[in-house]
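Pasting a structure below so you can have a look.
Selected chains only, in their assembly positions.
Letters A and B mark the chains as written, and numbering starts fresh at 1 in each.
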Amino acid sequence: MLMSSEEYRESLRRLSPRIFVDGRAVESVADDPAFVPGVNAVGITYDFALRPEHQMLMTARQGTSGKTVNRMLHINESSTDLLYKLEAVRLVCQESGCAQRYVTHDMLNGLYQATKLADDRFGTEYHGRLVEYLHHVQDNDLAVGGAMTDAKGDRSKRPGAQSQRDVYVHIRERRRDGIVIRGTKAIVTGAPYMHEFLVMPCRTMTKEDADFAVCCAVPVDAPGITMVARPAGRPGEAAAKFSGKYGQSTAVVLFDDVFVPWERVFLAGEHEEAGVATTSYATHHRHSCIGARAGFGDLLIGAGALMIEANGLDPSRHAHIREAMVELIKIVEGFYACGVAASVYALKDPAGSVMPDVVFSNIGKLLLATQIYDMHRLAHYVSGGLVVSLPGPDEDHNPHTEASLSAVLAGREDIPATQRLEVSRFIEDLTASYQAGWYSVISLHGGGSPEAMKREIWRNYPIADKTALVERLLDRGVLAEGRRVSKQPGRCCATGCEVPEVIGTDAVPSRV
Amino acid sequence: MLMSSEEYRESLRRLSPRIFVDGRAVESVADDPAFVPGVNAVGITYDFALRPEHQMLMTARQGTSGKTVNRMLHINESSTDLLYKLEAVRLVCQESGCAQRYVTHDMLNGLYQATKLADDRFGTEYHGRLVEYLHHVQDNDLAVGGAMTDAKGDRSKRPGAQSQRDVYVHIRERRRDGIVIRGTKAIVTGAPYMHEFLVMPCRTMTKEDADFAVCCAVPVDAPGITMVARPAGRPGEAAAKFSGKYGQSTAVVLFDDVFVPWERVFLAGEHEEAGVATTSYATHHRHSCIGARAGFGDLLIGAGALMIEANGLDPSRHAHIREAMVELIKIVEGFYACGVAASVYALKDPAGSVMPDVVFSNIGKLLLATQIYDMHRLAHYVSGGLVVSLPGPDEDHNPHTEASLSAVLAGREDIPATQRLEVSRFIEDLTASYQAGWYSVISLHGGGSPEAMKREIWRNYPIADKTALVERLLDRGVLAEGRRVSKQPGRCCATGCEVPEVIGTDAVPSRV
């Protein structure tokens, strides 16, 4: 059952989470102005899945059930799935900035892989439970928040070594019917307007920290859960041309001895498999981030081009303006290409699903993490100083100043001042407001810091293939006899993954 | 007479400018909450000049009068003056973010040079008038706003070719007793809490646009002047740990047939000399910007180090954190060094004053213009995601959440959560708020866009010296006879400027 955004809003009214925002308690999440932009943004993932023109990207057939589900809840089975997910994320984010719901996708896919591993090793029943939960989420078309980032406390100490144990979520008690969890998830995107939370560790754990290796699902209004949230976007601010409509709240989520029945527990102490869940999630999520930030890039490219036009400039004639626009495009499509490559060189998992290539996913996320700042710079460069010096919207209808301002604040003669100011505020909103800062920081740190990505790249790159290549070249002179080939037959040289022996029809998603 | 910040505040109350902010009229600038951070920031330039420990940097002896004046109003006579001005700007900006008043300095110095040129060529009396005005400003220790950036209209057309003539300020009428000016200055920093405005063109003009080549001074409450302003900083926002105290307003300043008596007119139609005024101002101002943004850099470096500490990390052990801090330092001191070099290789002007070296000043400004974004990135990198996800300050005293939050949001055990949150909000304010965007954009576009600086660098670099060097090396083999030396005796090789023949005592500002 695919919901519309209206049905999604209605469904939120049936839950009673405990939420505080700006020091006050929230009555109805769906109706509180502080969260309207967040509900709108998530709503896009619902409405777009119902539009005929987007169904190919926004929905998919779930292999385990045969049902058509929202792609944000789907377990990938092919490179095409990954590429379509990537495109779908870009699509919803170029509309909403950040639509949150691919986080759900990324967690479900990560757990799909890790639970299978645990069952194979320990004879547990996690995978079956997870599949059941997956169908529940898909059938009800739920929005599920990713409760991962712990408060962490002292960054130089492991979870179990913290003086304040609650800085990480952990199992406090194991009962016959379930577990009791406790602790703090410090940054949960979209938390207030979710239906449920998926709890997962934010780092790999050692044996000593096994109690911290817990994966489970809980409704947002389970007893013991409190959220302390920030507003979503910049609700109610007249100058917020974009983030007045769309934005994301983040919340600190406090788990104060929350009971989770076994059927919603997906790992409980299997620290190695929890590590797999976390790193697999990270790979899926970094791949999604690439699509998300490319959508954000589309907004900057479009707005930049409109601002240039309103200023009376023409990139074909003004070389430095064209240079900046091309640089912006280069950045956006450059990291997006890594998402495409990660889809193409997908890795088949023992669970039957596929994961994007780790190296390409991490490189793409690493590129966007640092280059989001350059994107802001370039948008400012092509727009000019007006974006931060324009009088506020309250001035637009001040009878003392309105006429004079609109006479002199236009740029090109045939584009009215109001239109120029609107684009200018749109760019200010995206690149020079609190919301701009938020996009920067989540790009940099969301899904792991750059250092985490660098370690993943190093850990996964087939260095041995490259050293073998050079050693062979040094030993042997001109290749004459064809022996000692470093590449295995049927392996691509890019990342060492396998190339299919036989290519049937050519179904790469392209015009071909 | 040097004023204190309190006297400055009081002096503002004696003026009656017409100002609108957020759609409402301003009664008293000094008392309006919207401008408190701006008045505070400018106030720093007053108070610091009175402190014994800062007098060497913050005051100077004006050669034309022999009086001690605020350095922000001084005409430079030596490399040391330039270096001290640079240090002084850094000093007031590391306290206030942006203290505005070096703009006054930069305009006065630019006009000092240009009026001399005009008088020498046309036998006019501009220079004498300017000196008289200078003494008036110094004696009364005034804050004078730089009314330069015109609204500009269609960027592809020159001033005289605009369909709406008022997008540039111009002379509308020449009378026996003065001139009448009209038009719009779109971005005037600190406008509401200035005593006077210095009006200057923001670009070089052709003969056809001579009416736009006008430099003059007017009180802020001269008849016909209207300001439409933005608030200074983020007044009244509890989360604004820095810009709640210090910030700058910018205003659109509308000149609706404003009369200026001849004694306050410093150029009126001399388009070539007005071009000199503009480019000389630009050089002085870019030099000042270097000091200003280095002060901003000091704030980021200090806050970043505190955040790292609160997170429990140690740059000596965590290489990637040290790497980021060193990168931040490299950027800040790297562009600051250009300001120092521009001071050392100062250029003596026929008017008897000195100007910083053009190439080094422009390079320094160009470096900071683009690297301000990297500075934000690095501050975010070392701080972590908390800076944009922390619950708002209203939550700090919410009885339902206060205890839990402060228990889990601390980092290192010995640093209380409140302290960590305070630094976190400080960094958010400087790097992820509207104010952060403002600092970025003024760094990028303030004092001219990067393209303008590149053109100045190209126009002023001694390319001929370098081609002569290579041609000589190609023609002649090993230098044996000592003839055809491209460098003149006594000229530095860096930028071709002269080295003094005799060095007396060694008075470079250093520990030596």
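Operating definition for what follows: a contact is a pair of C-beta atoms (placed from the backbone, for glycine too) under 8 Å apart; a residue touches a chain by one contact, two chains touch by 3 or more.
Fair warning: this is a prediction, and the values are worked out from it, not measured in the lab.
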With 2 identical chains placed here, how many copies of the sequence make up the full complex in this file? 4
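Here is the rule we use: only the chains that are shown with their structure count from here on.
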The answer for chain B against chain A in the complex is residues 20-25, 149, 151-157, 163-164, 166-167, 183-184, 186-187, 226, 228-230, 250, 252, 254, 256, 311-314, 317-318, 320, 370, 373-374, 376-377, 380-381, 384-392, 394-395, 397-398, 400-401, 404-405, 407-413, 428, 431-434, 436-438, 440-442, 444-446, 449-451
